[in-house]
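Here the complex is missing a single protein chain, while all its other protein chains stay put.
Every chain is named by a letter (A and B) in the order it is written, and numbering of its residues begins at 1.
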Amino acid sequence: MITEGLAWLIIALPVISLVVNGVFVRAFIGSESKYAGYITVAAIGGSFVLSIWALLTVMSDGPLLFEKRDWIAVGGLNLTFGLILDQLTVIMLIVVSGVSLLVQIYGQAYMHGDKSYTRYYAYMSLFTASMLGLVLSRNMVQMFVFWELVGISSYLLIGFWMDRPSAAAAAKKAFLMTRFGDFGFLLGILYLYSVNPAYMDIETLYNAIAAEEIAVAVATWVALGLFAGAVGKSAQFPLHSWLPDAMEGPTSVSALIHSATMVTAGVFLVARFFPLFEYSDAMTLVALVGGFTAVFAATMGLVATDIKRVLAYSTISQLGYMMLALGIGAYAPAIFHLFTHAFFKAALFLGAGSVHHASGTFNMKYMGGLKRHMPWTYWSMIIASVSLAGLFPFSGFWSKDEILGHAAEVGTTTATIVLALGLIAALMTAFYMFRAIFLTFHGEWRGGGEREDEEAKAAGEPAPVGNKHSHLAESPWLMIGPVALLAVLAIVVGFFSNPTVDVGPIDKHAFAHFVTVENEVVFPTEHAAVEAGAEPTFNFVVAGASTVLALAGVGLAYLMYIRGSISPVAVGARLQPVYRLIFRKYYVDELYEDQLVRRGFYRYIADGVRWFDEHWIDNANVHLYTWISRIGKSGALVQNGQTQTYAVGMVIGVVAIVAGFLLWG
Amino acid sequence: MTIENVLLVSAALFALGAYGVVSRSSLITVIMSLELMFNGVVIAAVAFSRFTPSAALLSNDPITAEAIRSALTGHAFAIFIISVAAGEAALAFALVFAMFRARESIEITDASAMKH
Partner (left out) sequence: MEVSTLTNVAFWGASAMTLGFALIVVTQRDVFRAAIALAGSFLGVGILYFVLSAEFVGVVQILVYVGAISVLMAFAVMFIQDVTLGSRPVKGRLVGAAVAVLILAAVAFTAVNTDWATMDDITDPVAIAALTEGYVEIGTGDDATVAITAPEGTTQLVVENGGVLVDSTGALGVLLIREYVLAFEIIGLLLVATLIGGLLLMRNPGPDSEAAAEEKADADAEAAGSEASV
């Protein structure tokens, strides 16, 4: 039975490691000390153990709501804070602390020799602490605080190699774009606060929704605000373009925050406030945005040359799946997909890091034939890719098909649209993922980092940053270990946590039941739980269709990149305009950067304000002085020294007084 | 000969004097115009005494000799004004001399040192 103190310790341990690393180790031992790594791994390991304990407690005793404590009680502002340990939180705790632990272990080898090693682990601890705090929060404002902390950690980690201008720009872009979303989130919070301050506490909010005390319109606006925040953090369209650029950070950072944890914060937010979303009219929007993003991102992944960018687009696409699931009410499948996705995506990213380690580049044009040199990495990534593509019996199959099956079952127009989008995306997912695998591991070795630098120099362009000398061998155990472990989990976690039949001690649909039926806080009635996907039926048609599509995708990739029977160059030439559109990422970046920022904001708004400031405000005192002095000088013209003028003045004055008396008594 | 007529005459004299003050360039003529203004005022005072009863006479208190005498207040006023005007004329003459001695001219437009 976990106590509140231990629950706080889950957050506190990474904070301690942050402080120790950031202050003491960095100051006293050095910025390259390996102790930083040990401390962080120990702290996060501790958090992971406590999370397991929390999981066991919740599995046996049901959801735990710890007391709300007074936070701010000033005048009319009354905020509480506290911890909530329901099933959703506990799943997220496992995911976050588990993946984080593996990534920290991986980082010991990956970041070995980096001159800011200590800082890296300090930031990693900060991030983990923020994310754990976010999922444990009981009050919306408290959640927002951790949300912003997560954003800051992301900024710090993406821009980790600060001397690279591209990294700095990417970090700034990420922060500003998510800020945009956060603004919507804040507006939602403020609006809800203005309706009733007590609704800041999540339990109170759930009760109010169940009792239908909130107007649907209010709920819709609040939901839209929250969704804006989720769109920002989870890189859905239109706030998606920061995520591919965020690959400038170290690969382990990408593995942690841009695959499994931070970007899932958006999905977590929608899931946490699922009753609110269901009650409002915003679900359709959520589903459509998710579905659209799933396809949109997948198209961009088809033509990317940088392996990390392929994975980034894949992440965006999968997050789109999760959003669309939540949008059609499939709560349990969405969470399940989040759960499984975390493992195989993290495996893929960490594997990509190993690939970089070996080939010296991230550009797949210069890789090839690595299968021979790094078999462990190869097989782990194959497994993870198959899982991502959603082929039986790997975990991705189960989670993705539950989503699609629920969509088919619900049958509304929205659900049918997103079903179609989901199937299209499945085809594309399989294709691009296997294209990446084939380009990287099969075929002939194409030179790696050195060759890329040579060719860039010959073409007169600067060499890509981050390239290093290739080292065609398997990665150290500290790196392979986590990748392999994650790959294994990618195989088994799917079926064994949510099986369609009873398997030994595990009940049928254990996971789905766990997050819905047993979560009385969120789903007070059995009916609500069932609606949310507690009993997913296995839709053979949909499953079959998606498997066929996935296999088709794999096959197409095989034909194009291994057999070479269909030349990718020829295809690209045939579909030149489409190819160009996708390759340039639909010109979204240009839209934002040039039109919105440079033209709209800088030229019209900023320059306009500056002109006003210079001409009116800065000159205001000059104008004031000029006018006053003119008035004064004109008054002084009366003093011309002539006595008779003064006499006239006096007489006029007297006449005026007399007239005054005459007219007004 | 009603009081309005006399006051009209007095006002006309005063106005003429005012015009003279502001439109003559020689200091002596300005002083002459000033004297005209004085005369205008005195005529008005005397006219009031002649035509308008004083407050003491209008009140309901028993009449005393002082009340009767108060009808002549205007005349007393006139005497005072004339005395002061005479003194002032003498001094003005002295001023004219002083200005002449300082500047060799008594054009009033030349005395414009105190200007902006």
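Basically, contacts are C-beta pairs under 8 Å (C-beta built on N, C-alpha and C of every residue); 3 or more make two chains touch, one makes a residue touch a chain.
Please read all numbers here as calculations on a predicted model, not as lab measurements.
J.: Take the complete complex as the reference. Which residues in chain A touch the chain that isn't displayed?
T.: 642, 644-645, 648, 651-652, 654-655, 658-659, 662
J.: Considering the entire assembly, which residues of chain B contact the chain that has been omitted?
T.: Residue positions of chain B that touch the missing chain: 1, 3-26, 28-29, 31-33, 35-36, 39, 42-43, 46-47, 49-53, 57-58, 60, 62-76, 78-80, 82-91, 93-98, 100-101, 106, 108-109.
Definition applied: only the chains that are shown with their structure count from here on.
J.: Centroid of chain A to centroid of chain B, CA atoms only: how many Å?
T.: 98
J.: Would you mind writing out the residues of chain B in touch with chain A in their complex?
T.: On the chain B side, the touching residues are 18, 21-23, 30, 108-109, 111-116.
J.: Chain B touches which residues of chain A in the complex?
T.: The touching residues are 636-644, 647-648, 651.
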